[in-house]
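A single protein chain has been omitted from the complex, and every remaining protein chain is retained in its original position.
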Amino acid sequence: MIIVLKNQTTLQKREELIDWLRSKALDVHISEGQYHTVLGLVGDTGSIDTDMLEGLEIVEKVQRISEPFKKANRKFHEDDTVIETDTFTVGGGGFTLMAGPCSVESGEQLTGIAKAVKASGATMLRGGAFKPRTSPYDFQGLRADGIELLLEAKKETGLPIVTEIMNAQHLPLFEQVDMIQVGARNMQNFELLKELGRIDKPILLKRGLANTIKELLMSAEYIMAGGNEKVIFCERGIRTFETYTRNTLDLSAVAVLKELSHLPVIVDPSHATGVSRYVKPMALAAVAAGADGLMIEVHNDPAHALCDGPQSLTPAQFEDLAKTVFKVREALR
Amino acid sequence: MIIVLKNQTTLQKREELIDWLRSKALDVHISEGQYHTVLGLVGDTGSIDTDMLEGLEIVEKVQRISEPFKKANRKFHEDDTVIETDTFTVGGGGFTLMAGPCSVESGEQLTGIAKAVKASGATMLRGGAFKPRTSPYDFQGLRADGIELLLEAKKETGLPIVTEIMNAQHLPLFEQVDMIQVGARNMQNFELLKELGRIDKPILLKRGLANTIKELLMSAEYIMAGGNEKVIFCERGIRTFETYTRNTLDLSAVAVLKELSHLPVIVDPSHATGVSRYVKPMALAAVAAGADGLMIEVHNDPAHALCDGPQSLTPAQFEDLAKTVFKVREALR
Amino acid sequence: MIIVLKNQTTLQKREELIDWLRSKALDVHISEGQYHTVLGLVGDTGSIDTDMLEGLEIVEKVQRISEPFKKANRKFHEDDTVIETDTFTVGGGGFTLMAGPCSVESGEQLTGIAKAVKASGATMLRGGAFKPRTSPYDFQGLRADGIELLLEAKKETGLPIVTEIMNAQHLPLFEQVDMIQVGARNMQNFELLKELGRIDKPILLKRGLANTIKELLMSAEYIMAGGNEKVIFCERGIRTFETYTRNTLDLSAVAVLKELSHLPVIVDPSHATGVSRYVKPMALAAVAAGADGLMIEVHNDPAHALCDGPQSLTPAQFEDLAKTVFKVREALR
Partner (left out) sequence: MIIVLKNQTTLQKREELIDWLRSKALDVHISEGQYHTVLGLVGDTGSIDTDMLEGLEIVEKVQRISEPFKKANRKFHEDDTVIETDTFTVGGGGFTLMAGPCSVESGEQLTGIAKAVKASGATMLRGGAFKPRTSPYDFQGLRADGIELLLEAKKETGLPIVTEIMNAQHLPLFEQVDMIQVGARNMQNFELLKELGRIDKPILLKRGLANTIKELLMSAEYIMAGGNEKVIFCERGIRTFETYTRNTLDLSAVAVLKELSHLPVIVDPSHATGVSRYVKPMALAAVAAGADGLMIEVHNDPAHALCDGPQSLTPAQFEDLAKTVFKVREALR
């Protein structure tokens, strides 16, 4: 870390800062310039708050050289991480195709969709049991019953399941869930992340609506610091000024995450665009950008199930998408 | 609510939509234009998801006429809400001046600050016991011990206390806390909001970093729908492209919130700007904009307490700020 | 257009508004509801300012049903527009591959790059002569001399050229330029757009850094309203909170623009990401998303030409990119 001091700094204040830094077990190298003094810190600066330093009256600028994330950092883990369980594998050159309805509605609905998407090549079943909704008056999901239905669909089709958690107290219900999703609004629910760091189950960590990639990496770090290193990133669109799409899918995040981290990256074009017509082009773009997998909303009867999201594909549309996805992957070999 | 249908809509799909809307106990008025058909819905449309409707293939646009928030809405509660407990009052023409350190560090520190800010006119003591931090390696607060120290400072000075909760399971620790703060990152932690809706204690709800005012109102609605109507809004800056300040204080939110809702509004210029030099001008601006109170970070010895935020004022600076705040309020009578 | 009136509206104010609307040659249909009165307008509402209406005290909401863009609108021009000149074609199922240096530096540099990129499949040569720079102290381009060098490279290689204009008074210099680029910072320089509407030459219109797709369409409309309908959109990244990339490439804009408009869409991953390592994955993603072409920065000797952008590829990297682009296009047939 480098600290640039203002040139009107008094020696006393400077000494106080240097003493404090040394009390944190850091080596401090001082280099005096014509206009500025620069302090170079060597040692573990992970716990130093740059915002705090930048706010000090004598400090002009602070520049962190090392990244504050460690366990998620490719620098300390060169090879791609492959998440393997007895039911599925994510990363390692394979492709994970998660599909299913936004909300679990009934057993019949879910099993129907599960069978259809499996036939088209899906490798996991997704479905919401606990639903985060902006309004308390909106449908909040089938909750525990929804998880029951997911487990039944898993039994019937063999597809491993992924579903969202909103409250660490619900963890006992997720015992047999294959992958637990943390939604965008909970990406910085640090208390929840800490709890998920204590279990041994893959976590699909969605990027928050207005969060940077660095913040996403730091949230992965919360889970990994607790001992659970099975984290998978999910890019699902960020908030921008654009209104024709619900959010803006940031596909460059795939390239950035693959460079900075060794963890796998999944893309969710359904929630990102919020419009079923845009799901296929964005799914193909995600594959071309290097994603390790996709999460796609599929509903078996959108005509009658008005409550399903506008971003859902029919099973037939999903089949077409999956075929083209495999063709693009083939072209990129 | 108004739904504009595309002009190439088939009669059958239109009828399906109308039937579904009527099944939701809504009256549907149809008016046919040259290019579009418009459906006007009368009844309780609160639970209708406009995103879902906009995604339907036959729908061109959806326009909600009534606001989706009810209990927080001034339309149904014309008079300003005054939050009154046996220890303090917020709203109703009075001014709430919350002050204290970012993090509780020690009893001595806290009591010293509490006495100083009380002498300058503060009406509440703020201090962080549970600290939300982007990095798992940063100081996470004194937690339960921090709350103990706040309660001691309260006993010694008589100042009611406000402090942040991050996990509903910690609620028993907050029994004697006078006001519970929900931080920006938890504004849409709906599970936490629901729990806070079940207790009878004022909640200071901070606006999320990239959340709209409507979303803030909906989060208040989560708390109020559970029965706890003692909600106070806190504008604390939103994320923008500007980097000279940590966030951008949105003071027009004060005027908008006072118009749309009957609940009181507090402004936190310390976290918004992140720079102590900007706290006073922004505090005065907040008062001029009509805020019901301020939340200000104060630290008694910023020179030695490097860990305190750069946005902290010294007790002397706070005294100066408080005096000018009272002068501006006087001018606005 | 639909106007929802507040329910406490006096009859007189309502009549004034209706009279004014009728004076604009609009039919006004009135439908009274229990809580609101809704005015439906039929006729050419293009010149009605919705912001103005929404600001009127008696108005609750305004909803435009028709899009305010006409000439760029696919509704009035169903087939894809193909831009054809005697030197090149954009759109119509073909692929436009623009490549070249950020800034024109010398004849040798430019011709070297032009030959190399042509050999790899480029169909147009790009190069900056007039450079928009945030700082007045930064290199502003070779200006008129740069255009001379571009024309020489065109003569030598046969590649048509595209370069940016910043001032309508420079138009005489662009006489032999094949396509004129409007940069992101000039997307709403309406006086410049009007001048470009009066000439007969294809315009590459780049999306502004914080502009919506609708605003981009309206800027195309400025050019087209003047008579020049040869407009090509260019998505080049938008400003977001992310800092690992210079801007965020919004690839869903490709799908949205192709749906709303009949005009071709080009993607510029070099400026969007600002990092050469991310150019290839984003170029492939753009192709998969359905772009009609790419604009790629290529520099022949990045090692010694420090002034060239960090987003530049070497000719060898460009060759590799072009080959993979063609493979993905093949897979998508």
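Letters A, B and C name the chains as they come in the text, with residue numbers starting at 1 for each one.
The rule is short, and it goes like this: a contact is a pair of C-beta atoms (placed from the backbone, for glycine too) under 8 Å apart; a residue touches a chain by one contact, two chains touch by 3 or more.
The structure displayed is predicted, hence computed values, not measured ones.
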- prompt: With respect to the chain omitted from the figure, which of B:282, B:296 or B:313 is a touching residue?
  reply: B:282
Selected residue (touches chain absent from view) among A:131, A:239, A:262 or A:299: A:239
Query: Looking at B:210, B:223, B:296 or B:322, which makes contact with the chain not pictured?
result: B:210
- request: Specify the residue from the set B:32, B:86, B:200 or B:259 that touches the hidden chain.
  value: B:259
Query: Among B:45, B:248 or B:314, which one is in touch with the chain left out?
result: B:248
Task: State which residues belonging to subunit C touch the missing partner chain.
output: 13, 16-17, 20, 46-47, 49, 51-56, 68, 132-139, 166-169, 185-186, 188-191, 194, 209-210, 215, 218, 221-222, 225-226, 239, 246, 274-276, 303-304, 306-311
Task: Spell out the interface residues on subunit A facing the chain that's missing from view.
output: 2, 4, 29, 31, 33-36, 38, 40, 42, 60-61, 63, 65-66, 210, 239, 241
- prompt: At which residues does subunit B meet the chain that is not included here?
  reply: 210-214, 238, 240-245, 248-256, 259-260, 272-273, 277-278, 281-282, 284-290, 324, 327-328, 330-332
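The working rule: only the chains that are shown with their structure count from here on.
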Task: Could you tell me which chains are in contact with subunit A and with subunit B alike?
output: C
- request: Would you kindly state whether over half or under half of the residue numbers at the subunit B/subunit C interface are used by both copies, giving same or different?
  value: same
Message: So the centre of each chain is just the mean of its C-alpha atoms; given that, what is the distance between subunit B and subunit C in Å?
response: 39
- prompt: Hey, what residues on subunit C touch two or more of the other chains?
  reply: 210, 241
